[in-house]
Structures are given as C-alpha cells and as structure tokens.
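One protein chain is absent from this view; the other protein chains keep their places.
Let's look at chain A:
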C-alpha cells in the first residue's frame, strides 16, 4: 500500500500519502491541465489514529459549459461506489488542486475547502505545483482552514468588524499540514533501482541556472495582486471616510436636537420626540474584507515562493561561480 500522510498539530494526524496518489495527481495535470488552467480531484482514504491516510484519488472530469446537466455529485458518488467494489478506500478525505506559480489562495478554494471541512473535519486540500515540480523537486502541500477561519466562514461575517473581532490575519487563515509519503518496501526498492538507472541530466534539473522567466511570471502575478489590493484599500478608504463623515453628521444632528430640547425645556414645552437615528443615517455598506484577506494571503504566498526560489537560485549561482572559478 502507498499512503500519503498528514499531521495535524492539535487534532493529531500527519497526512500520509502514497506514490499512487502523487503520481495520479501528476498524471492528471499532465493530461488535462495546461498553462494557468487548474485541475481538481477527490482524495480518498481514511483516518487512522492521529493520521490521515490518503490512499487513492480520482479526478474531476473537465467539463465545458455546453453539458450543463452534468451532475458532479452524482459522478463522485458513482465513482466512489465503483471504487468500493474493487476494495479501495472510499471515504472522502479531501480534494486536490493544481496551481500556477503558487496562485491558489482564492475565494473558490476557501469556499470549497470550507464545505469539505464542514462536512468532514479532517479533510485537507492538496496543492500540487507542477511548475516547481518541473524544476526538479516535487511540490505538494496539504492545507487546512484554521478553526478561527472556519468559525468566520460559518458565520459568514466578512465585515471589517467581524474580522477584527475574530482577530484573524492572513497568516492565520490556512495551516499547512506536513505530508509524509510512505511507500511499501517493494516500491522503495524499485525507486532505488530507478535512481541508479536514471541519467545524470534528469537528476540535475534542479541545477538549472535560468531564473528570470520564473521570476518574471511570479512578479507579474504579484503585481496583479498588489493592484487588486490597492483597489481594495481605496475602496475601504472611501468607506471609512464616508463612515466618519456620517458619524460627524450624526453627532451634529444629535447635538442640535439636544440644544433644541434644552431650549424647549426652559420654555416649558415638551421635548421633541426621539426619532430613529439609524433611519436618518443609514450606515454605508461596508466592503467585504474577506477578499482583501485572501489577496493578502496570496501575496504572502507569492512572496514566500519568490523568496524560496531566489534563495535557492542564489545558492546555485554561487555554486556555479565557484565552479567557474575552479575551471
């Protein structure tokens, strides 16, 4: 058996996964994904003690807009039933998704992961980065929503106030779960053998020195996000300005009312009736902050990627320089 494992800090559990799953995901991307397109699929497995073992998976079929009557749920059920017949773990433990230069933090991901996690507490999302993988090192990451974020999502309170109350930042949105890829000994043996046989060039892909292309792409994406962020901030800015303006008006209004009442009292007249202030001053619609949060998370993600990439590259460059010198 090949397993993928994942460890949950509090709730125990590493994610244990298997070669089979990894290869299936990679194959799925290779076959169907290209460029910035994303492939998705379902992870199957079971919870054992404090581990989440992912033992199998199957892809969501790519479907176009024309066959709108395609029922995804139906398909999943069918699939799982069929797998059960061949004695494969059929429990739903999460889903996987490919990514393009690390851009996966999105509203869609949040929503679907929330619904998964809401139904099955242990479920994770595996993010597979084909580009990094192509550069020589497998990039597979398991994420889960933090309990805090879960709560917010449950309440669906994305206003600035709500987020403030929940005290959540972009750092605390997702938690990464460590993955352990566990293979049977037979497979391990095979792997060793394969490693011996593979050519040198295959192994040294990670020594590739060209960097600008990858960095450019990352920067491009990063820039886009930054633009979005700027827009959001401007939006928020106008909102808060409007809010404060209104607050001022409200305040003035109240003061005037008070003065008037005081005058009336001194004249012995009954005070003016209290009016519903909230009706007079409808507070402006606060912009939802969740997107901003997500963008921040995404930017963070990009930065991490770039940082990681540059540091690796820097190392490589130094190495190359040293080599050059010795030649």
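Everything that follows uses one rule, which is that a contact is a pair of C-beta atoms (placed from the backbone, for glycine too) under 8 Å apart; a residue touches a chain by one contact, two chains touch by 3 or more; residues count from 1.
We take it that contacts and distances are computed from a predicted model.
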item: Per UniProt record, name of the chain withheld from view ["Glutamate--cysteine ligase", "Large ribosomal subunit protein uL4m", "DNA-directed RNA polymerase III subunit RPC9" or "Eukaryotic translation initiation factor 3 subunit C"]; value: "Eukaryotic translation initiation factor 3 subunit C"
item: Of A:190, A:223, A:272 or A:322, the residue in touch with the unshown chain; value: A:223
item: Among A:62, A:115, A:137 or A:237, the residue in touch with the chain that has been omitted; value: A:237
item: Touching residues (missing chain, whole complex) on chain A; value: 212, 215-216, 219-220, 222-223, 226-227, 229-230, 233-234, 236-237, 240-241, 244
